[in-house]
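Structure, as C-alpha cells:
Excluded from the complex is one protein chain; the other protein chains are retained at their positions.
Naming follows writing order (A and B), and every chain is counted from residue 1.
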Amino acid sequence: MFRALVNFYHRLGSPPHFYRISGRLAPWFIGLALVLMAGGLYWGLVLAPTDYEQGDAYRIIYIHVPAAWLSMFVYMCMAVAGGLALVWRMKMAEVMAVTAAPIGAGFTLLALATGSIWGKPMWGTWWVWDARLTSELVLLFLYLGVIALDNAIEDRRLAGRAVGILALVGVVNIPIIHYSVEWWNTLHQGPTVTKFDAPSIHWSMLVPLLVMAVAFMLYFGGTWLLRARNEVLRREGNRRWAMELPEAS
Amino acid sequence: MNRLMWATLRRDLLLAVRNRTEVANRLLFFVLVAAVFPLGLDVERSLLQAIGPSVVWVAALLATVLSVDTMFRSDFDDGSLEQMALGPQPLTVLVTAKVAAHWLVTGLPLVVMSPLLGLFFNLPAHEIGILAITLLLGTPVLSLLGAVGVALTVGLRRGGVVLTLLLLPLYVPVLVFGANTVHLSGSGVDTTAPFYILGALLALAVTLAPPATAAALRISLN
Partner (left out) sequence: MSLTEFLAMGGYGAYVWSAYGITVAVLAWQLILPVVQRRQIVRQIRRRKRQEARRA
C-alpha cells in the first residue's frame, strides 16, 4: 500500500505521467465541484433561514467566506509546492507553485469584491479599513507580486524556483501582516465592524457554508490541474512525448 | 568568516564613499518626499502632526525600495558577484555584510535625518525621539527584506517595477508598527510593547532574510 503510494508520487513527478493523470482527474474535480455548488447554493439561498440581524444580505457568506478561506489555502499550497521545488528541484513542484498564483489571486479578488458588496448594506460604505479586508488586500498584492515575478523571468525553471522563494517569504510574512493589521485596527477603529461572524452559527446555515467550501476547494483542484498541465505542455512542447500526443497530430 | 564579513563590509563602504553623490541623492530623496507632502495640504498644525510620522515612514520605505537595487547590481553586472558565490566562503555571510553596508549608508542617515523632518511636521520632542527609535529598529528590516527582493530580480533587465511590487506588501508590518508606535506615544500610551515587536521583527529578519537572499542569488546567478 505504502509502496504503491510512493510509486504514484514519483510518477506524478514525471511530466508525461502528470499530464496523463491530470487530464483524467481534472474533469472529476470540476464536475464534483459543480454538483456540490448547486446543492450548497440551493440549501444556502433557498432552504437556509433568514438571519434575524442582517436579513437576506447575509447569504453572501456562502461565497465570501469560502473564497476568503481558499485565498489563504491556495497560498499555503503554493508555498508547499515552492518549498518542494527548492529542496528537491522537482520540475512538477515548480509548475504547481507557478500555476497556483493566478488562481489564488482570483479567489482573493472574489473575497474582496463580495466582502465589499456585503459591506455596503451592512456598514453603509463599500470599503472600510477593517482588519480582515485589509489583510486580504495585502494578500492580493502578495499574489500580484508573485505573478509579476513569474512573468518577468523568461527561463521557466528559474522562474519556478524564484517563485518558490518568494512564496516562502510570503508565508512567513502572512501571519505577521495579519497580526499587525489587526493591532492597527484596534488602535484606530475600535471593535465596530467585526460583527460578521456571530460566535455560534446555526447548523442550518453552517452546513451549506461547509459544502460550498468543499466545492470551492475541489474547483481549485480542478483548475489547478488544468493550468499545471498547460504549463507542462508549454515547457515540454518540443519533447518527443508531447509531439506524439494524439491531440497534437 | 569574520574576516570575510569585515572585508566585504569595508569594500562596500569604500565603494559608497567613492560614490558620495549617489548616497547623498538617496538622502535628498527621502527629505524631499517628506517635505513636499505638506505643500499638497492645507497646512494646519494638528493635521501635520497627525500625518507626520506616517509620511516620514512612507518616505523611508520609498527611499529603501529605490536604493536596495544598488546592493547587488554593480557586482552582478561586472561578474564579481558570481566569483564571490563560487568561492568557498558561505554566501550567507557575504550577504549579511552587504546588507549591513547598505543600511549604514542608507538606513542610518535616514534615522539621523528624521528629527529634522519631525520639525517640519511640528512633532513634539518626545515624538521625534520615538520616531527616530522606530526608524532605527525598522530600517534594518527594510534593508534585509529588500535584499531578498533584489536577489530575486537582479538578473532581470527591467526589474525595478517588479521589485517595488514584491517589496511593498512585505513592508506592511514594519510600516504599521513603525508609524503607529509614534502615533501611540503622541496620545500618551506606553510604547514598550510595539518596541518589542519591532525588535522581534528585526530579529526574525536578521535570521531568515540572509539565507533566503543567498538562495535567491544562486537562482539569479544561474
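In this section, contacts are C-beta pairs under 8 Å (C-beta built on N, C-alpha and C of every residue); 3 or more make two chains touch, one makes a residue touch a chain.
Predicted model, so just to flag it, every value in this text is computed and none were measured.
Engineer: Could you list, sorted by label, every displayed chain in contact with the chain left out?
Structural biologist: Touched by the chain not displayed, across the whole complex: A.
Engineer: If the hidden chain were put back, which of A:109, A:172 or A:214 would touch it?
Structural biologist: Here the residue in touch with the unshown chain is A:109.
Engineer: List the residues of chain A that touch the chain left out of this view.
Structural biologist: With respect to the unshown chain, the touching residues of chain A are 30, 45-46, 50, 55-57, 59-60, 63-64, 67, 103, 106, 109-110, 113-114, 117-118, 120-121, 219, 222-223, 226-227, 229-230, 233-234, 237-238, 242-243, 245, 247-249.
We take it that only the chains that are shown with their structure count from here on.
Engineer: Considering the complex alone, what residue numbers of chain B touch chain A?
Structural biologist: Touch residues, chain B against chain A: 145, 148, 152-153, 155-156, 158-159, 161-162, 165-166, 168-170, 172-173, 176-177, 180, 183-184, 201, 204, 208, 212, 215-216, 219-220, 222.
Engineer: Where on chain A does chain B make contact in their complex?
Structural biologist: 86, 138, 141-142, 144-145, 148-149, 152-153, 155, 158, 161-162, 165-166, 168-170, 172-173, 176-177, 179-181, 183-184, 187
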